[in-house]
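Structure provided below as structure tokens; questions to follow.
This view holds just a subset of the chains, kept in their places.
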């Protein structure tokens, strides 16, 4: 039984708490959040203790593993402290808001970096994971092109955008990881952005971007992002190979379709909340973390993947700003896709 | 070049005329309709002669083949006269409104029955025909169950219903032929009918029926009929076999789909007019007739199939009336599915 503490009692903390509670080999033992109200509420829900200071988590002998869902600016410090205290660690994305901090994290971790998991939940989505393993099994021959469509149902509040690090680090970061999951290391990034949302524009951020990536072995990927989408949380993937294509369409709550006067086969709406859409993915992700924590094996994705995705996000920002393709420097941090 | 005359310048006559005009080996030479206005209009459209009396068609040395689209009560006489005059013949369905007339037709024709084609156009629909040949190729193993959904977009006028012979002979007749096309000779028919349309009920006819058929080798089929359908002309087929299922969904004008606030994948409406829906089928049907007329080979479906389908229609009427399964008597007319 792995005894788990959660740092950060926000929305994502609740998701992880439920997954931990339902996992047969895991036990939630401690919840930490500087806002006592939040900490108290989440801990009460599962009948466990809470604390306000992360140091109590790190120093507790009753905690085997830590899930970090604190604000991004604390991720690196929390990761390093938890690892130093001998805990198993899974951290939410992104690893940091700046590449230097991320590099420091990976460098200080050394070999331990292979055991610190990054919360890139989409790798564990059943549909995306199925495509990945079928591609790996050679079902569509050599993979050649990847199309990732990723649109949020509605733009976040302006204050969130302000502290988010920008669309590439906050939103596209998931898609960068998805592209690396399928194509491996990336050689070049080209990004174009625009605005349909005046509030986000006022923050100096894009709300719609198109990113083109070329892998080190010449394969192409395109990412299509929008901060809002009238029909829900648009999350699709196409993997095009020499012998065929595997694709994953959006999920709907039920299999119901309707035919009426002016249309046919109309399906009920696409799920519009990321926690519902990726509920299975979060659960399977946690299972992977628990299993690795129990066995001592390396995790995937690790913080190295967190660093690599952040590198692509920074490159995309630079590309969009300067109107040019940005080459990714030889990655000193060993990649572990 | 096969020189063709069309008897009956109504809606179906126009369809055949266009198909003849577009066929490289056929030539429309004569149009016949007792209503001069109709005959004149259709003949003018293709720049050919017209007549009011079918006898002129039969006696004309310039006519090689006759397409009979006259009212059902004339079908048998027109078929027999045309064949006696040495013409190739294709007749619209049903062969007759009563089984005795149909039997007389087949009996008098003798061997010639194999060369008189019945206009069961659905056998030539590209989707249904594809299912048929893939089933024949063994792609789904032994065929076991057939579901035929066939709903008209809107009920015909009461006066049409009055002279139609009833839903089984007028509408289900197509589906009876479809079932025979797939399952061969039928042993038992069970039918249930109801009404949602008061005007049709007032005519003593059903407007919705369910028919269950068992073939002589024990395979099952169900036919679902409705005289009206809010979303268009609902024409679907499922062929379920030991190793899988082949099905044909409805056709739409384009491949466009829409996602919006409360739904996704909504396709534009199902085609709602039988001449549009089965345009390809009518064209391919004519091609088959022309080819057989040129080569002298037997046709399929022939009037024997017309007789067999009518036999099922009568049995269905009896079944629905008496509330019992009706056995099909050993068919004296050799079947030629």
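A and B are the chain letters, set down in written order, and residue numbers restart from 1 in every chain.
Here is the rule we go by: a contact is a pair of C-beta atoms (placed from the backbone, for glycine too) under 8 Å apart; a residue touches a chain by one contact, two chains touch by 3 or more.
Please read all numbers here as calculations on a predicted model, not as lab measurements.
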Oligomeric copy total, full assembly; chains in place: 2: 4
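Keep this in mind: only the chains that are shown with their structure count from here on.
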Geometric centre distance via CA averages, chain B-chain A, whole Å: 58
Chain B-facing residues of chain A, complex: 230-232, 234, 250, 252, 257-270
